[in-house]
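Here you go, one structure.
Shown here: the complex without one of its protein chains, the others still in place.
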Amino acid sequence: MSEANKPASLAQLVARRKAGHSLEADLYTRPDIFETDMDLIFGRHWIYVGVEPDVPEPGDVFVVDIGKTSVLIVRDDDMQIRAFHNVCRHRGARLVDGPHEQVGNLVCRYHAWTYSLEGDLVFADHMGEDFDKSCRGLKPVHLRSVAGLLFICLAEEAPADIEDMAAAMTPYLVKHDIPNTKIAHSVDLIEHGNWKVTMENNRECYHCGANHPELTIPLFAYGFGFSPKTLDEDELEQAKRYEDLVKDAHNRWEASGLPSREIEHLADRVTGFRTERLPIDQSGQSQTMDTKVACKKLLGNITDPALGGLSFWTQPNSWHHFMSDHIVTFSVIPVSPTETMLRTRWLVHKDAVEGIDYDKTTLTEVWIATNKQDAHLVEVTQSGLVSPAYEPGPYSPYTEGLVEKFCQWYMGRLSAHLETVA
Amino acid sequence: MSEANKPASLAQLVARRKAGHSLEADLYTRPDIFETDMDLIFGRHWIYVGVEPDVPEPGDVFVVDIGKTSVLIVRDDDMQIRAFHNVCRHRGARLVDGPHEQVGNLVCRYHAWTYSLEGDLVFADHMGEDFDKSCRGLKPVHLRSVAGLLFICLAEEAPADIEDMAAAMTPYLVKHDIPNTKIAHSVDLIEHGNWKVTMENNRECYHCGANHPELTIPLFAYGFGFSPKTLDEDELEQAKRYEDLVKDAHNRWEASGLPSREIEHLADRVTGFRTERLPIDQSGQSQTMDTKVACKKLLGNITDPALGGLSFWTQPNSWHHFMSDHIVTFSVIPVSPTETMLRTRWLVHKDAVEGIDYDKTTLTEVWIATNKQDAHLVEVTQSGLVSPAYEPGPYSPYTEGLVEKFCQWYMGRLSAHLETVA
Partner (left out) sequence: MSEANKPASLAQLVARRKAGHSLEADLYTRPDIFETDMDLIFGRHWIYVGVEPDVPEPGDVFVVDIGKTSVLIVRDDDMQIRAFHNVCRHRGARLVDGPHEQVGNLVCRYHAWTYSLEGDLVFADHMGEDFDKSCRGLKPVHLRSVAGLLFICLAEEAPADIEDMAAAMTPYLVKHDIPNTKIAHSVDLIEHGNWKVTMENNRECYHCGANHPELTIPLFAYGFGFSPKTLDEDELEQAKRYEDLVKDAHNRWEASGLPSREIEHLADRVTGFRTERLPIDQSGQSQTMDTKVACKKLLGNITDPALGGLSFWTQPNSWHHFMSDHIVTFSVIPVSPTETMLRTRWLVHKDAVEGIDYDKTTLTEVWIATNKQDAHLVEVTQSGLVSPAYEPGPYSPYTEGLVEKFCQWYMGRLSAHLETVA
């Protein structure tokens, strides 16, 4: 930072945020703001990190790194899933490399200190008589499974309102039976932008028409907002038909016991979320290139392949699409001020057989292509907004409302922190 | 920075600069000084970035990045050249990747916001009725062509004295007819040193004898200063003959309408510069391995190939050599405290044909070799001066006078800034 310019304080950045506009460049670029994000946002909120099928069997361990914090998620012999800090209590060695391992106990490779799957220290040689093993168990991390989706919270006290989200979402999610799925494919993609640029890109489809030729096959063009003024009569008629289609589908699905209507708490909760089940174009079945199911074996006890797509978005870091045959689930983990990891998983029924029930390319091609396109847009945005000439620009009131909700949530969380320390 | 040492302030560094000596290591190494340089020097002075032949046709766009600032230079349908910030006014995406593209309008790939070649926003979908396009045009950047050499200034107010430089230099430059050249070859070289080490290395030829076997074929050994005390009688006689040769050449060239005598304002102007036309050894024609023209088609309406070499140096970031047949032009752009981009272009007559009128190797080999040698010297200097044992050493009063002028200019500009903010 040049002597000529002093950086704005967090309080200043919060106070001068212009509603309905993209954020100031400082918030997307400054290393100290990144540390603040890792502390206040990723250190104190519920972070979506994986699914129960990450640890299907006793002794299965799954490791996720959030900034400098490494967490291991382990299933014990009684099938309970727990999360611990992945750090030996002796000299701090990382216990498990990960991402997935199978263990009997958790043994540190350095001096063989040994922990049970419940996190207790059960062996430590040469430590003498005064040494109390009971004080040296692995440090626990909050973990909550929402119908099979795993959320962790690194803070000592985790936000209690995850229970509200779980209560609201479980009826939507159970039908897709996440615990009885398996991970058919997983990709970690590093996007060259701040995590908030990645999240904002996810929260609108204004860019879809010009950038996502694959995704816009199953998704309806009118499903993500539009300015009525720019439509001609034909287009207005189509938009109206889409509105009716959604209403009819919701009525039909809900009548058959499938919760589908929108719930939206993106900006008014600590644990913000939104959900809605939306029709899929053409055959109405799945987010694939031909809109048909990619996996013949449907999830849980689903029999109708044409359930559309249940979408679920959380603040600060996830989105998910649940179809009759498969689930695509996305976890966003910041890596640096300008690098973000997007972890995408495709889940199918645990008994589905690759090559027989599903073909991996057919299953994954829409979102592999879409992710790559989004990663490019994120990079192009990050590389542009670093310019001193950048200033926050206006969001479209018709197509970028959820981007604004993300920004409101984010600024609100910073604001709440500032009030706490004031 | 260790708690044991507090870094010197900019004012302290300016106040204690020792005239006639290299700068303190802090000025070549500290990240905050680099930011200061990017702000005060590269953000507020005229920076040489390219030539009119970078954008020969309407719709041609040329992109140059200076630190975090990306600038696009575009020629419109009326042949006017303009510069704009390369940032979409919506969410900040970089508009043009560059370095060279051909466009109809400037369309942002993210949400298709569209700007005319004059920078006006002409299309933005879904923005609603209250949206005023006229406030959302591309932000302009100052641009001045000096006889075809393009200078930009990122400040709101650009130094006015570029007009003095343009008035003085245009008579020297017009003969070489830059607008009617083409870029025959271009190389971007990253030197592993601070940009001021790169500039200082350019401002003396004390190192030429030991390091530049190719460049010292066309250049005279006595052309860059010497201590008379170290010459024997023979050498003194040769030095005298060189002095007479320069005088005769200047008289002859000026009589034929070719301005040639030295103009020197390196340290006494905001927009510092120096020029002089100097004889070339042997055939007297060009900076090539055999000193003869590399391009049979001479520039503009030149007929005499033996015009020597007109050199033009600017503060803070360029130098240029104009011969009868070709031009070599150098632009220095800092990349980091210890990395500097040197962009070298070789220009020939726009109608010259490669393989017939010129051979690219013959055209470029002297400066490709010389740049590589200089890059090594810059790296060796940067890697040495980081040592706590380094202290500013004395410049030779005979051979490093222009290095001292560069340092005077630089310290003068910092000093002027400190007076402004005091």
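Residue numbering begins at 1 within each chain, and the chains themselves are lettered A and B in the order written.
As a convention for this text, a contact is a pair of C-beta atoms (placed from the backbone, for glycine too) under 8 Å apart; a residue touches a chain by one contact, two chains touch by 3 or more.
Every value quoted in this text rests on a predicted model; they were computed, and no experiment measured them.
K.L.:
Hey, which of A:H21, A:R94, A:K182 or A:K350 is the one touching the hidden chain?
P.N.:
A:R94
K.L.:
Consider the whole complex, including the chain that is not shown, and state which of B:G104, B:P171 or B:P397 touches that chain.
P.N.:
Result: among the candidates, B:P397 touches the missing chain.
K.L.:
Since one chain isn't shown, list which residues of chain B touch it in the complete complex.
P.N.:
On the side of chain B, residues 1-5, 22, 25, 200, 206-207, 210-211, 225-227, 229-230, 377, 380-381, 383-390, 393-394, 396-399 touch the unshown chain.
K.L.:
Can you list, in ascending order, the chain A residues touching the missing chain?
P.N.:
So the residues of chain A touching the unseen chain are 9-10, 32, 35-36, 38-40, 43, 68-70, 85-95, 109-112, 125-129, 131, 136, 139, 154, 417, 421.
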